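Of the protein chains in this complex, all but one are displayed in their positions.
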Amino acid sequence: MSSSIAAAPDRLLPSDPGTRAIARNLLELVQDLPIISPHGHVDPAMLASDTPFPDPASLLVTPDHYVKRLIHASGVPMDRLVLGTSPDVDARSIWREFCKAWPLFDGTASGYWLRSEFEHVFELREEISEATADATFESLQRRLNEPSFRPRQLFKDFNIEVLATTDDPMDDLRFHAEIAADKSFEGRVLPTFRPDAYLNIAHPDWVENVDKLIGEAGDGASGYAGYLAALENRRDYFIKHGAVSADHGVLTPRTLKLDRAEAERLFVKARCGEASAEDRDIFEAHMMYESARMSVQDGLVMTLHPGSFRNHHLPSFEKFGADTGHDIPFPVSYTEAVRPVLQDFGTAPDFNFILFTMDETVFSRELAPLAGFYPSVYIGAPWWFLDAPDAMLRFRSAVTETAGFSRSSGFIDDTRAFCSIPARHDASRRIEASFLARLVAEHRVSEERAAELIVDVVDAAPRRAFKL
Amino acid sequence: MSSSIAAAPDRLLPSDPGTRAIARNLLELVQDLPIISPHGHVDPAMLASDTPFPDPASLLVTPDHYVKRLIHASGVPMDRLVLGTSPDVDARSIWREFCKAWPLFDGTASGYWLRSEFEHVFELREEISEATADATFESLQRRLNEPSFRPRQLFKDFNIEVLATTDDPMDDLRFHAEIAADKSFEGRVLPTFRPDAYLNIAHPDWVENVDKLIGEAGDGASGYAGYLAALENRRDYFIKHGAVSADHGVLTPRTLKLDRAEAERLFVKARCGEASAEDRDIFEAHMMYESARMSVQDGLVMTLHPGSFRNHHLPSFEKFGADTGHDIPFPVSYTEAVRPVLQDFGTAPDFNFILFTMDETVFSRELAPLAGFYPSVYIGAPWWFLDAPDAMLRFRSAVTETAGFSRSSGFIDDTRAFCSIPARHDASRRIEASFLARLVAEHRVSEERAAELIVDVVDAAPRRAFKL
Partner (left out) sequence: MSSSIAAAPDRLLPSDPGTRAIARNLLELVQDLPIISPHGHVDPAMLASDTPFPDPASLLVTPDHYVKRLIHASGVPMDRLVLGTSPDVDARSIWREFCKAWPLFDGTASGYWLRSEFEHVFELREEISEATADATFESLQRRLNEPSFRPRQLFKDFNIEVLATTDDPMDDLRFHAEIAADKSFEGRVLPTFRPDAYLNIAHPDWVENVDKLIGEAGDGASGYAGYLAALENRRDYFIKHGAVSADHGVLTPRTLKLDRAEAERLFVKARCGEASAEDRDIFEAHMMYESARMSVQDGLVMTLHPGSFRNHHLPSFEKFGADTGHDIPFPVSYTEAVRPVLQDFGTAPDFNFILFTMDETVFSRELAPLAGFYPSVYIGAPWWFLDAPDAMLRFRSAVTETAGFSRSSGFIDDTRAFCSIPARHDASRRIEASFLARLVAEHRVSEERAAELIVDVVDAAPRRAFKL
């Protein structure tokens, strides 16, 4: 038996013995339920081709900006963590940097997930350390070469029922189609419509993207009319390939209904490269209104996640690109911002509008009150920097007293790190059990109801919020 | 003995056995103290006439927007919850909707209060459920027909010493006078001066209200001079009828001292219907300054509660009116906003200025620092969406280390739901006991002082803050 803390059966459960006993019982009810992952960033090609993962660094370090960022903060230059930047950087050297930095991860969510993966996915018995770097690299490499560590086998072993990817609107979705057509693989792998690069006129490729979008999907129409038609057509294409949601990463939560002429005017201005920063904001806000309208029509769940200053450190962005660990949150407020959408569609039948945040202040102040009135609004699970044990407990504490358990989205792993999926869902289930156990211990919820609620929260909530 | 969680003697107390034992002892010291309710929305006519409550739905569901909002969020159209909207909507059908939605209330403050009422006020032994809806409706209806369920008998049984209502400045307060004159009823029922509809120039009835105010109470003066005189006169009238406070529901916490000419100019402009949104904000801010000045003169405690976007969903407001569950909080900051008032009156003798919030971020950042310096400032109890066990614990944790226990207002139930008053005060006392018990267990407060503090917080604090 491993002595790793990740092997402890009571990990993440509350320390008070009475509450822990209740939490254990609740956890047992959901521990073996299938994983539903309605939002994430796993590459569908990986599952379509089912090729082995190349090496531990490429699997666990280089694609995970949660991991790289903290190593970088300790003083390791980013190019020591990116393949192809220098002849002396290879998978093994990156793995050594990671092992050296491993003690920095104590107490972090990433550290918890990695430790769980080492324990439960890879059954690694050595502790990660600078001294054992080569040994653990080789142990893991051997595992990755085994057939049981191919993506599809892991998908099955992880007990994943549904996995949604995140995809460009012009993606032909052939990997999704391949996976769906293959009768030998039972997992559902769904695309998600993510049109940011087509709606944000400040995106460097916006003009090119829009030209292509209209040209290929605009039904022959040109200009703004073709643009809207093409977006609607591509949403339909995604729906035909199983998509259940459209995901929107925006700067602010602002929404706005422009009249047609004004929207067209901005669209034309933007295509000429003449739009101002304020034009960008207004057009994005308007396109959120339009996206909501489309969701009401075609049934795609709309998820919104504003409030991140993307690529905060320009030199790192220029050298290493996006998603390299320096997207930094800032304050948001939803109350006035989403009102235009909620005025018109807040009580529309079958409209699901899931609001995410990295600014915890909105949980009790805005999201619980909104979701506690509007049938369309779901409170997005705590995610990104907030997808962690204490933050998840703060989330439940902040929203439940106003909105109960039925108005939240269910857990979202939002990950590129395929092998971390079981650890993330396991952590979430443990925290749900912990929170409910406290309510039981304080006689705020009966033990019978808590047993029903934990199944609802883990299993029914994501199916309900994402129409699965 | 009931098996309901609401019957558990340790409900809401901390789960750690040692801390719970301390909390139990502290709770015992305050459990039988009279209820002091210095701010709420009970209808004084109900107590003046002492007529029986008509039926369970009209008592427990239709007037309580906390309850209706969550049923609405589950997809029940608002007109299914409002009497008179359709021939097939009656008290019984509304009660059925409530019973069907009952599981949604687990973990919410409203659910806790209702469960407590069922247990302790109505001694209902059936669990609420869709299946038992008719049975519980009838059980409760029988109770409501009993003489012991008349409002005045409940007032006595609830051990209410003082109950403040919330009243229009032009109200003649005859129900308050009737109650006061009736020697057979010992409870104190006090009016509260709530002039929002006379100070907010964007209120739809503002012009009409102001005409009436000046005409009836302006001492013959007209214009702005008559307006100020009339407000002062009506405050005096309220004071003569027992009022101890003036309550201000404003958009933002901004205060401002305009010079007389500028205030008059805006007043005239507003009466001509020509005021802008900015004029509205400025005039409201100025009238908060004027209200503070009047409070310094006449001794009415001033309570301020900004930060709610009223009637967020316009279609619901247009169909069902105000207070239907879609007032949504937004961020506030008091520090600069109340400075004009505090510059001039912050150390004025006998001025009590109670600041409420639904934005928890101001508790540690602003309210505790302000109340820890200014003798006039009291930190308003966590209210509205924050009047709930976890939120109350967060409140105490956020303010106590800076401002101690003496600078908060004491509990405010702020309710229209008369029968929930004992449950709300009981919950508050249990949370105060829980918080203090933790400080005792951590050797931060001695057990002897905690025993004094809980009595101070429950009984002396509201008397001190509201001059009772």
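In this document, chain identifiers A and B correspond to the written order of the chains, with residue numbering beginning at 1 in each.
Convention: a contact is a pair of C-beta atoms (placed from the backbone, for glycine too) under 8 Å apart; a residue touches a chain by one contact, two chains touch by 3 or more.
If you're wondering where the values come from, they're calculated on a predicted model, not measured in any experiment.
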Contact with the hidden chain (one of B:Ala73, B:Met392 or B:Ala441): B:Ala441
Identified contact with the non-displayed chain, of B:Ser364, B:Thr415 or B:Ser428: B:Ser364
Touch residues of chain A, complete complex, unshown partner: 5-6, 8, 10-17, 69-70, 72-75, 77, 103-109, 111-112, 309, 312-316, 325-331, 358-361, 385-386, 388-391, 394
Contact set of chain B toward the excluded chain (per top definition): 16, 18-19, 331, 333, 335-336, 339, 342-343, 346-347, 361, 364-366, 368-375, 377, 397-398, 400-407, 438-439, 441-446, 449, 452-453
